[in-house]
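Of the protein chains in this complex, one is absent; all others appear in place.
Coming up: chain A.
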Amino acid sequence: MIEASVIASPILGVVFCLLHVIVSLVHAWSHLVHQIQCLIISSGLLSKYQNINLNRLRHLAVVIDSEDAKNKSKVHQLLCWLSDIGVKYVILYDIEGVMKKSDKAYEKSSANPSETKCMDFAPNMPLIFDMFGMTVEIISYTDGKEAVAKGANYLCSNYLKNQDDTLNKLGPKFTEPDISSALKAVGHDGPEPDLLLVYGPARCHLGFPAWRLRYTEIVHMGPLTSMKLSAVVKVLYDFSKKHQNYGK
């Protein structure tokens, strides 16, 4: 029995590695196909990618891995592309708040700094400014669950103030609009993005505010270092053709 397990373990290990080699080969093939698609799009051969209808895209979110987010020039380049395409509102998110600390870099590097109006950096609050005619909102992990806790405390203090009210004697009863109003009152009332692009090693939203993710389409773009304009164009085009039932 011991001999059988001694023989079996390396065999199982080899099969395990083989399975992961297969996964890597499939990823490599998908990547190649994607690169060819991007090449065709950037060549301008397909007219459908030239004028994308962005009517349904009111708000776009971009989740960037914090390590990638330290590359300020890449982030700035992405914002320029999105502005050129015609996106009107972008929410930038990274879990550690690297981009919040870097917002001044975007102001300095824009062609006309007067076009960029920045608020002062506050680590636990969203940062909103205009850039190239596009509104940019920068948020981080503290704008997610902690913001909901702030909203809960706001509701709690209102509830306790109105304890004599007959309705309140039945116990607290809140609706989803109440929660949205509370989040607005504590400064965390950003819009729900229609589309969310994830730049990083994995398709994971990394703590993007839960209250704002209900029906957001989430697309993985790969690492920020290898971002391509044509890949962004493709995603926006695919989004423009999407249809949602909203549960019906």
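Worth pointing out:
Note that a contact is a pair of C-beta atoms (placed from the backbone, for glycine too) under 8 Å apart; a residue touches a chain by one contact, two chains touch by 3 or more; residues count from 1.
Quick note on the criterion: contacts and distances are computed from a predicted model.
The listed options are "Ubiquitin-related modifier 1 homolog", "Ribosomal RNA-processing protein 7-domain-containing protein", "Signal peptidase complex subunit 3" or "Alkyl transferase", and the UniProt record of the chain not shown names that protein "Alkyl transferase".
Of the candidate positions A:Val90, A:Leu155 or A:Met221, contact with the hidden chain is made by A:Leu155.
The omitted chain makes contact with chain A at the following residues, 12-13, 15-16, 19-20, 23, 65, 95-96, 141, 144-146, 148-149, 151-153, 155-156, 159-160, 171-176, 178-179, 200-207, 210-211, 213-219, 244, 246-248.
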